[in-house]
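Quick one: the structure is below, and I'll ask about it shortly.
What you see is the complex with one protein chain gone and the rest in place.
This part shows subunit A:
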Amino acid sequence: MSGTTGLLDQETRDRPSDTPSVDLDALYRESGIGGMLAGMDRELVGLKPVKTRIREIAALLLVERARRSIGLRAEPPSLHMCFTGNPGTGKTSVARRMAGLLHGLGYIRRDHVVSVTRDDLVGQYIGHTAPKTKEVLKRAMGGVLFIDEAYYLYRPENERDYGQEAIEILLQVMEDNRDDLVVILAGYRDRMEVFFRSNPGMASRIAHHVDFPDYEAEELLDIARLMTAGMQYRLAPEAERAMADYILRRMAQPRFANARSIRNALDRARLRQANRLFEARGNAIAAADLLTIAEEDIRRSRVFTQ
């Protein structure tokens, strides 16, 4: 109420001569957000819808700040989120970046993520759950609480399950401590939907549902390049072609886990590269050999024989 009156007062008072103005671009620059968004574009391949959503949130927070700076009412928006997507689509990686972003935008006080699963929140006996959940919340305060595979908190088959107690405490804190904590839930889409259907209180407190799409084959190859560079390796040109073949085959196989499958494949390729070099240890090994993953390091994967 008082906010509305204040706004009217201000309008009549200020119009038309000196309407307050703000430099949104200056706010943008001093938040350091540009660098963080660019870093995200560089280090995370694809994820178009996710990046768009993050940009929208950044814009919202900047505008909120601008509004506050001229004395307009700026209720901090609710930023609890849910990340859904298949294994290895980058949910955890993005959650880790969220803390940095929200901190840069002045929404949270601290640049930290406390990452938990059911076992960290839910106890084994009566009276165990509340203190456990509160311990986690205390640690997360000021930053981001990331709950991976959040649906395990709710076990409908067991009506006395202590998970419900943890959910209730979370709901309370998500409502009362919006200024202190951002909660991000993550998990696979279908199971998350079931979870929300049975926990409407939770669903209503989540302002942003972000869906992580599966990667295309080309994106996966880009990810492979990025990862090899990150590990200070290099894919030989033939190895890169082998990797492209590998990706197509692996995608069609069961238990394919997007970017994580790529990371695993590269870890095994490193193993084979190391073995190859070790077998040949009689000869001098050039720096380039240590760096390079060769075609055979990839082609000898089981994926090509199955």
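Methods note: contacts are C-beta pairs under 8 Å (C-beta built on N, C-alpha and C of every residue); 3 or more make two chains touch, one makes a residue touch a chain; residues count from 1.
Going forward, contacts and distances are computed from a predicted model.
**Student:** Not counting the visible chains, the remaining one has a UniProt entry; which protein name from "Lactate utilization protein B/C", "Carbohydrate ABC transporter permease", "Ribulose bisphosphate carboxylase small subunit" or "L-serine dehydratase" does it give?
**Tutor:** Missing chain, UniProt protein name: "Ribulose bisphosphate carboxylase small subunit".
**Student:** Out of A:138, A:160, A:255 or A:302, which touches the unshown chain?
**Tutor:** Spelled out, the listed residue whose C-beta touches the missing chain is A:138.
**Student:** Just one of A:53, A:68, A:96 or A:109 touches the chain that is missing; which is it?
**Tutor:** Selected residue, touching the omitted chain: A:109.
**Student:** For subunit A, which residues reach the chain that was dropped from this view?
**Tutor:** 109-110, 112, 134, 137-143, 177, 180
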